[in-house]
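All protein chains but one are shown in place.
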Amino acid sequence: MKALIINCTLKASPGTSNTEALAKVVADKLRGEEVEVTEVRAVDKSILPGVETDMGEGDGWPAIHDAVLASEILVVATPTWMARPSSIAQRVLERMDAMIAETDDMEKPVAYGKVAGVVVTGNEDGAHHVISEVSGALVDIGFTIPGQAWTYWNRGPGPGKSYLEDDSGHDWSRTTGETAAQNLVAAAKALAASPLPLPISE
Amino acid sequence: MKALIINCTLKASPGTSNTEALAKVVADKLRGEEVEVTEVRAVDKSILPGVETDMGEGDGWPAIHDAVLASEILVVATPTWMARPSSIAQRVLERMDAMIAETDDMEKPVAYGKVAGVVVTGNEDGAHHVISEVSGALVDIGFTIPGQAWTYWNRGPGPGKSYLEDDSGHDWSRTTGETAAQNLVAAAKALAASPLPLPISE
Amino acid sequence: MKALIINCTLKASPGTSNTEALAKVVADKLRGEEVEVTEVRAVDKSILPGVETDMGEGDGWPAIHDAVLASEILVVATPTWMARPSSIAQRVLERMDAMIAETDDMEKPVAYGKVAGVVVTGNEDGAHHVISEVSGALVDIGFTIPGQAWTYWNRGPGPGKSYLEDDSGHDWSRTTGETAAQNLVAAAKALAASPLPLPISE
Partner (left out) sequence: MKALIINCTLKASPGTSNTEALAKVVADKLRGEEVEVTEVRAVDKSILPGVETDMGEGDGWPAIHDAVLASEILVVATPTWMARPSSIAQRVLERMDAMIAETDDMEKPVAYGKVAGVVVTGNEDGAHHVISEVSGALVDIGFTIPGQAWTYWNRGPGPGKSYLEDDSGHDWSRTTGETAAQNLVAAAKALAASPLPLPISE
């Protein structure tokens, strides 16, 4: 089983990413469940604006698109900016828009066998909203969202320290993230054994 | 297999509910898949404000709570008011908040074996947001949201006719709803055969 | 100048309301600015479901509706449940839906001269989303939302203590709330001196 974690931090490598640090908790647990995990920092790739799978020369998305297709599990990890998913996370969702109409050789939407989860960090309030926004978009595309397949860290009220600067609540974020990893694996196995059927056409 | 559809219209019975009309498309398809379907119009029950399973004398929630527990599939059907889920839908979610800490005799959250979908009607824009809001809350509680397990109808821009007053787009809403029904059944069967594990504690 | 604060806690009086406690910071500052402040705990009134100004016998909304009309400033204070505005807050917004079409004797929407702000408390993440949801609905109705006309308190990550149980961050929530009060007063005065014009009809 394969998992792809797309880190949607605004910081290019090798900048320190709080989101990567919390996503690592989920990645480690996935690996412990014998999942092969790939992590991509999306801002390092040149993901062009648009809603087609390949936006032409210089577009970094097609390679990530292929990695999504090759994985049973997708984790979108994003910081919270202005209490919302990062522009990089929205860019990733926009580029997955084309997957709604993309089908496998059985005419089934390519995301139908896949599950997805969300990891959020921020220095302030916003995580539950980000989880709903990202999950809602992924369900649209055809991903299944297992129960409690997310974790987050922030520390309100008001702006404050980041995940790597403040140890408070790390245990909660870790056990919540490990539970998310378990649920992603279990739901991916369940769907593999008993898949979603062909959608009904108009 | 059992499904519970909670209609969160603001209109008491026997008032005509557009949301009920669209939810019927999903109900019919579920029945065609041999699911036993129960429909509840929440506004007819006296669901008291609060976040415990039983808020005391006169509370209509405990009976609905038991029906949720008895079903593998939950469908929250809601109108769009001020572009948001109805106050009745939010009341239902609030009362399910207590289910986060409610476990079965295996110490597993009671929603872990369940799947959920969303049906939305409105005379104006707002459905995708409602779907994200309701799905996000249900994932929190432990429900799994299958890919494309929703349907909606509205007709923008601006305020206009209701579902039962305007035939445009009914085919799209119907096939989308039938697909949702299929995906709910398939995912419920998948989780029954291969369940989510016990969550990890802090 | 008059302000109405609608507390949308789920707890009936005389239960302790964290939301009331934080709203008091805003109320005190408004009073310091010579505003006459009225506070209503909406759950104590019987606000019936519906989207008309008067839903008939036993409806507690018409009195609150009149208080809204009599005030230049509205503050919606709400707890966060399932990371969303409370069902009581959504009920209040639904009942204000009718104000979109309600005009004064100059044919102007009744909310055009009014400003609004938001106060949010919770034991977990969700405040910014609640502020956006409530503000968005109020702008729809015709209220003006002054810059930074809100405050909140919560303490993540994960569920934890409530506002009255944890002193952390109270200074931030207080100064933010006092700033909100000032901005509400200033913007209300500005609109009184230089009002919004008649809307353009189709």
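Letters are used for the chains, namely A, B and C, taken in the order the chains are written, and counting of residues starts over at 1 for each.
The rule is simple: contacts are C-beta pairs under 8 Å (C-beta built on N, C-alpha and C of every residue); 3 or more make two chains touch, one makes a residue touch a chain.
These numbers come from a predicted model, not from an experiment.
Annotation: of C:2, C:45 or C:189, C:189 touches the absent chain (contact as defined above).
When the missing chain is restored to the complex, the residue among A:136, A:177 or A:199 that touches it is A:136. For the chain missing from the display, the contacting residue among A:90, A:103 or A:168 is A:90, taking the whole complex into account. Interface residues of chain A with the unshown chain, by the touch rule above, are 10-12, 43, 49-51, 81-88, 90-91, 93-94, 96-97, 133, 136-137, 140.
Touching the omitted chain from chain B are residues 83, 124-129, 132, 152-158, 169, 172-173, 176. In the full complex, the hidden chain is touched by chain C at residues 109, 111-112, 114, 128-129, 131-133, 135-137, 139-150, 171-172, 175, 178-179, 182-183, 186-187, 189-191, 193-197, 199-202.
The rule we apply is simple: only the chains that are shown with their structure count from here on.
At the interface between chain B and chain C, two copies of one sequence, more than half of the residue numbers in use appear on both sides, so the contact is built from largely the same positions. In terms of Cα centroid distance from the overall Cα mean, chain B ranks first. In terms of the distance between Cα centroids, chain B is separated most widely from C.
If you average the CA atoms of chain A and of chain B, the two centres end up 25 Å from each other. If you average the Cα atoms of chain A and of chain C, the two centres end up 35 Å apart.
Chain C has its Cα centroid 28 Å from the Cα centroid of chain B. Under the contact definition stated at the top, the residues of chain A that touch 2 or more other chains are 128-129, 132, 172.
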